[in-house]
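All protein chains but one are shown at their positions in the complex.
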Amino acid sequence: MTRSANRPPLAARIALYAFLLSAAAFFLLPLYVMVITSLKTMPELRDGSMLALPQGLNFEAWANAWSSACTGLECKGIAPGFFNSLQIVVPSVVLSITVGAINGYALAMWKFPHADKVATLIALGVFIPYQVVMLPIIKMFGAVGLQGSLPAIVLVHVLFGLPFMTLLFRNFYTSVPGDLMRAAVMDGGGFWAIFIHIMLPLSTNVMLVALILQVTGIWNDFLLGLMFAGRDNVPMTVQLNNIVNVSFGEVRHNVNMAATLLTAIPPLLVYFVSGKYFVRGVTAGATKG
Amino acid sequence: MPQAHAPVRFSRLALRASALAATALVFSGMASAQTIEVMHWWTSASESAAVKVLAETYGAAGGTWKDTAIAGTGVAQKAIIARLSSGNPPGASMFNFGKRIDEMASEGLLGDISDVAQRDKWAASVPAPILQAVTYKGKVVAVPVTVAGVNWVWFSPKVLKTAGVAAPKTMDEMFAAADKIKAAGFTPFAIGTQAWQLNWLYGNLLLGNGGRAVYEQFTKADPAVYATPSAAKAMEHLLRVRGLIDPAATNRSWNDSTNLVMTDRAAFQFMGDWAKGEFLSAGKKPGVDFGCMLTPGAQDLYVVMGDAFAMSGKVNAETAAAQKKLAAAVMDPRAQRRFALAKGSIPVRTDVPSVGFDECAVNAMKLMADPKAVVAGAPIVLSGDVNGAITDAIGKIWATPSIKPDAALQMLASAMKAAK
Partner (left out) sequence: MKRTWRRFGPAMLAISPSLLAALVFFYGCIGWMIYISFTRSKLVPNYEWQGAVQYTRLASDERWHTALGNLVVFGGLLVILSLAIGALLAVFLDQKVRFEGVLRTVYLYPLSISYVVTGLVWQWLLNPEFGLQKIVRDLGFTTFEFNWLADPDRAIYAVLLAALWHGSGLVMAILLAGLRGIDGEIWRASRIDGIPAWRMYWHVIVPMLAPVIATCVVLLSLNALRAYDLVVALTGGGPGYASDLPGKYVVDFSSERSNLGLAAAAAVEMLALLALLLLPQAVMGWRKRRAERLAAGH
């Protein structure tokens, strides 16, 4: 147990930190640009360098983006979209995680005939190019009068999240010791009883991973929300597109960046707050092969 | 006994009140029964102002306009097609004049407003190519909203003056002038080398070198057009443009290119009407700060494209009535006038007085009124697939600096053939 065995050389430590900090700079650069652009005025943007710090903390662009930017004939900013996105994300995430957990549990712990084949059938759905199959799905929804509504978009999100969620939970539950299951069955537990009382409490870590992935994926979705949510429920991303994607006249970069950041904040917050749980959840066997 | 009567009196009062309320509801219901949802992609400031004109006209006629605006033509079109296919269509949706309207109509997804067209005598006031664009198998399925010119050239009078050249009337004159402009230290052509802009340019070069006959052969997607001498000349001109642009042209957006002309650093830009909007919103005056002319070699023609509100089919009686009201409102001469002024375009009706329009628009309106001058532009007649294929080919041609004109023409011909 000599010192040299325990303490790596200083040069190596410096190199280590240099690498990690340069990487950090690379990853932070775009966020930095977005934030300082949103805090500048248009003259500053026109004349100054992209990386220059703003001359003052000018939150006008943020106020504009939130409540008065024009998204078509209406000039109510991006705020309405925020509440629509909430309305879409909450039920979609809750339902898709619930369904994924139940599926994963059923497939992993109850080896009914052809369970493996069913698992593969569902999991392969992850490869579907959703932009092409959108049209027949729209027609099918339209035929039952479901098109263009909140239930429609929630259903679509659950549907497209089904393969990956099922895979995630199935992988997790296969790593739970078989003895636990056998003991529970011998104690007379049924399918639902075991799920609710034994499996769910064990699943917090993988549920967190699922939550993080689904909140991010569904909040950031644009195309599905545009197609299925109906004009009164369009998510924030659609409103953002209306503000940013204007091809005429002067482009107000500061308002665009503020609007972009406002749209990005919920998933960002989720990652900032729960990053360590994400790693922990992944450790808990969520990604075993 | 007051106690016993009070409830009866009250309930009778309540009954009368609710009857009145119900009647009021019914009447207001009738007024708002003419609600129409209109999907479109006009989200910029000037476009929104123009849409407002139409919404107000519709409102003044007793209806309620429900606006569904989605930015980005491509994105909006996807959403529109999805809605039309879903069994829950909007009352009306925006389409470019072109094959898409025909395709939607051939699937039975569009309605019929021929009665409005007949009643308001559109045939007398709308140029034939435009009316054709909104008609499918004899039925009028859409109302034309705006018309745009394809063969505009925007130029800087200052640059031309300093270089000592006059506004060219033929293609040869234009390229001779371009050399002089370059020698004087300016950029002859303001363009961004995005494939669609290059495709736009080549279409105009073809028009200027070959006139109506060759252009119509092109828009009918006849691959043999690329074997004509005009096409060869146009290709030579296109390849010459490579040496007549500035270094920052790579991948530049069209409005940044317009800026070059606006700030008197470049001479010419081939671009549609919407470029005028850029000049006007920067406070520039036509004829003074910037000039407008039609493509040299085709200055007696007005090549058109435009947008229409297509009426959805399979709607209930209420919506069908709203659609007819919408069509009438859009085609109202006063609405057309105010709309065109707000958007910076020209009316689709030829009987709107040109007072108040700028000199570029006045010239265009004069040509529109002449049936011999109006030509259906490539965007109207070519299918999205063919147009896309030749755009891809032109992009490839531009990315191959060493390419010879013959090989380039071959590429275009096979692209057109493959996509037909």
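Per-chain residue numbering starts at 1, and chain names A and B are given in the order in which the chains are listed.
In this section, a residue touches a chain if its C-beta (ideal position, glycine included) is under 8 Å from a C-beta of that chain, and two chains touch if they have at least 3 such contacts.
Small disclaimer: the values here were computed from a predicted structure and weren't measured.
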Candidates A:Val94, A:Leu135 or A:Leu150 - the one touching the absent chain:
A:Leu135
Touching the left-out chain: which of A:Leu39, A:Ile88, A:Leu107 or A:Leu226?
A:Leu107
Can you work out which residue in A:Ile14, A:Val33, A:Val90 or A:Ala183 touches the chain that's missing from view?
A:Val33
Mind listing the subunit A residues that contact the chain we can't see here?
5, 8, 16-17, 19-20, 23-24, 26-31, 33-34, 49-51, 99, 102-103, 106-107, 110, 112-113, 116, 118, 121-122, 124-129, 131-133, 135-137, 140, 159, 162-163, 166, 190-192, 216, 220, 222, 237, 241, 244, 260, 263-264, 267-268, 270-272, 275-276, 278-280, 282-283, 287-289
Hidden partner chain, residues of subunit B it touches:
74, 77-78, 81, 85, 99-100, 103-104, 107, 109, 193-195, 248, 250-251, 383-385, 388, 392, 395-396, 398-399, 418
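In the analysis below, only the chains that are shown with their structure count from here on.
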Nearest whole angstrom, what separates the Cα centre of subunit A from the Cα centre of subunit B?
38
Subunit B contacts subunit A in the complex at 37, 42-48, 51-52, 55, 67-72, 75, 78-79, 82-83, 85-88, 253, 255, 274, 277-278, 281
Given the complex, residues on subunit A that touch subunit B span 70-74, 134-135, 138-139, 141-143, 145, 147-148, 223, 226-227, 231, 238, 241-250
